[in-house]
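I am attaching a structure below and will ask some questions about it afterwards.
The full complex has more chains than appear here; those shown keep their coordinates.
So that you can tell them apart, the chains are marked A and B in the order they are listed, and the count of residues begins at 1 in each.
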Amino acid sequence: MFYKLLAALDRKVKFPEAQAHCDIPCGIYDPIVAQINALTVVRMLDLMADLDATTGDKLAYHNSMSRYIAVKEEHAEKAKHEIRVIFGDYIKAPHVEKYPELPTLVHKIMMAGSKVRQSTDRAAAVEFVELINKFAQIFWETKGISTKRAKAPYKPELELVYPNL
Amino acid sequence: MFYKLLAALDRKVKFPEAQAHCDIPCGIYDPIVAQINALTVVRMLDLMADLDATTGDKLAYHNSMSRYIAVKEEHAEKAKHEIRVIFGDYIKAPHVEKYPELPTLVHKIMMAGSKVRQSTDRAAAVEFVELINKFAQIFWETKGISTKRAKAPYKPELELVYPNL
């Protein structure tokens, strides 16, 4: 309700059509891709911890561990890349005026994305998801679309921010 | 309602834990990535048609046209890749037994993905989106999650299949 009101208001007060000037003008941006990638980082850490707790074949251990780390690495990178694309191609000066925390939030996402690559700290990865959730919420707000939080339909079943469609 | 019932039933009748054997076991699969990519193909065709109808600077025309075609190409490829990953890593023999149309549907998606790269036919691109929607619907069914159709919150605002979360 509130969001639709906000959106209506935005349109009324001539919030400039910033989205008309994105990379390919009027591209399709959706933070869900970054959110799924960040969630995958948490999942990999869970699998790494599980694997580490088992005893078993050394070769199988190395094979799985190497793959989990590589997948963690790749998905953290993709999450950062997706956010950078939306930040650089969709977010314009008027958005930043309205949400002045955006550049710092993006910096925090980038630093968090680096941290989850370097470390095996689950809390850092959950924080990474939450920072991107925060970005997603602002993103949908700029489009006048309200959001909800819901458990992702796959492990580790953390809550993600989804648009109400 | 029906889907939850189905899911409950599935669990009862020991639908094998197929998802326990995916690429990275218990990975995170979500057809939305393929759906967004397919939608982007339609969007690019619309932008190409718009551009073609304008008169203007030849250099700017080539710059934009080349970029639209490249983006179309890349996103059609990504959509195909995402479907292949879910098909190869998540879909197992028991799924195919239950949904025997799956291998043929995947083949159709692959052919449609090739066609939208070759041609500038909008109807073919819409068909590509619909085939992937169909795949998405089956995918969520295998997880016991019901779906809805809703307009995507970005142009060209075609309907996508979304899970009810």
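Keep in mind that, in the parts below, a residue touches a chain if its C-beta (ideal position, glycine included) is under 8 Å from a C-beta of that chain, and two chains touch if they have at least 3 such contacts.
The shown structure was predicted, so the numbers you read here are calculated from the model rather than taken from an experiment.
Engineer: Counting all identical protein chains, and not just the 2 shown, how many does the complete complex contain?
Structural biologist: Copies present in the complete complex number 6.
Convention: only the chains that are shown with their structure count from here on.
Engineer: Between chain A and chain B, what is the gap in Å from one C-alpha centre to the other?
Structural biologist: That pair's centroid distance is 21 Å.
Engineer: With touch defined as at the start, can you tell me which chain A residues reach chain B in the complex?
Structural biologist: 24-30, 32-33, 36, 39-40, 43-44, 47, 67-68, 71, 140, 143, 145, 150-155, 162-163, 165
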